[in-house]
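Worksheet for the structure shown next.
A protein chain is absent from this complex, but the other protein chains hold their places.
Moving on to chain A:
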Amino acid sequence: MALSHLGASASRSSSLLKPLSSALSLRRPISGDNSPLTVETSVPFTSHQCEAPSRSVETNPKELLTFFRDMALMRRMEIAADSLYKAKLIRGFCHLYDGQEAVAVGMEAAITKKDCIITAYRDHCTFVSRGGTLLEVFAELMGRQAGCSKGKGGSMHFYKKDSNFYGGHGIVGAQVPLGCGLAFAQKYSKDETVTFALYGDGAANQGQLFEALNISALWDLPAILVCENNHYGMGTAEWRAAKSPAYYKRGDYVPGLKVDGMDALAVKQACKFAKEHALKNGPIILEMDTYRYHGHSMSDPGSTYRTRDEISGVRQERDPIERIRKLILSHDLATEKELKDVEKEVRKEVDDAIAQAKESPMPEPSELFTNVYAKGLGVESFGADRKEVRATLP
């Protein structure tokens, strides 16, 4: 399996780290600075129909510390959501992203809030990386007014339009044509921005993806299709669902890149490369080789179709947060204690947000009928008993 290959390279690559800055012995403040640092990705990129970018990534201490903090926050947030679900404060579906944080964080580092992101239902961390707050996350998960969708959407339907985050979609694959549509609008408006449409290995076989890709290629749309390949579509391993699980090649005439999705710097490099490509040459596919520690959702134990050894193996060899921690420590950008303090801070932030979210009330009954339309034209709408509950849509 691809996983063991990457595990071996990770330990090899730590010897390839060659920082440019010389004053290693000086203790830098924890907030870091912007002095440039070059780090090699864990593995080189594999490309299809294009030339792969260099595996030397430009970064700086501040960025690395931000990566660490952001990923630790996301990790803590998802674990907390697990507990809330088991306590029955979260209902319905809950799909957790722990393990995949590097994709959200690396992508955000390569783009601006004017670029668009659209994803499927495993959307909590992507929402946060686009600027969503922990309160909005937990309140939405618990169906409260302070939620990003005012409690009406739930886990799978987070949005943040003011940062060009378009959700949050429950139907497998549907977000891909939608993302290509965003790209169409960006090109039409001459915005010089791009769209990242994220999907999983399960969605990669959907016909609508190829239809949208064909059109995007014909019309040179700035669409970047990002396959977050965590190797399982619910309970079905990639080799059982796809004749060709080389998702970065599935675009055929559309170029593609295979990326170690557990390496935030590799993700950043790939997204930077993809944005430049898409603006000039139209669509490109990025396959992020990643992994989810949880099952598909909270109702899936995640261990009937994969071994516990596999899960713990990935956690040990490829965990994205551990990778950045090792990088920070080996470059002497912070001490172990300082990093542990960050984790403590982040944990407190999460706990505080949960406490605040619990205070937020449930939506008012009148909210049942709001936002059915943007412009309701005064039509009448009815509840379950037409004689008892009715409303006029504004």
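Keep in mind that, in the parts below, a contact is a pair of C-beta atoms (placed from the backbone, for glycine too) under 8 Å apart; a residue touches a chain by one contact, two chains touch by 3 or more; residues count from 1.
The rule is simple: contacts and distances are computed from a predicted model.
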Revision key, fill the gap. Among "PESC protein", "Pyruvate dehydrogenase E1 component subunit beta", "AP complex subunit sigma" or "ER membrane protein complex subunit 6", the omitted chain is listed in UniProt as "Pyruvate dehydrogenase E1 component subunit beta"
Point to revise | Among A:Val172, A:Leu198 or A:Leu221, residue touching the chain not depicted | key: A:Val172
Point to revise | Given A:Ile79, A:Ala241, A:Leu279 or A:Leu329, the one touching the chain that is not displayed | key: A:Ala241
Point to revise | Sole residue of A:Gly132, A:Gly153 or A:Pro320 that reaches the chain not shown, by the stated touch rule | key: A:Gly153
Check your understanding: In the full complex, which residues of chain A touch the absent chain?
Key -> 91-93, 140, 143-144, 149, 151-157, 169-173, 202-203, 205-208, 233-236, 240-242, 304-305, 362-363, 365, 367-369, 372, 381-389
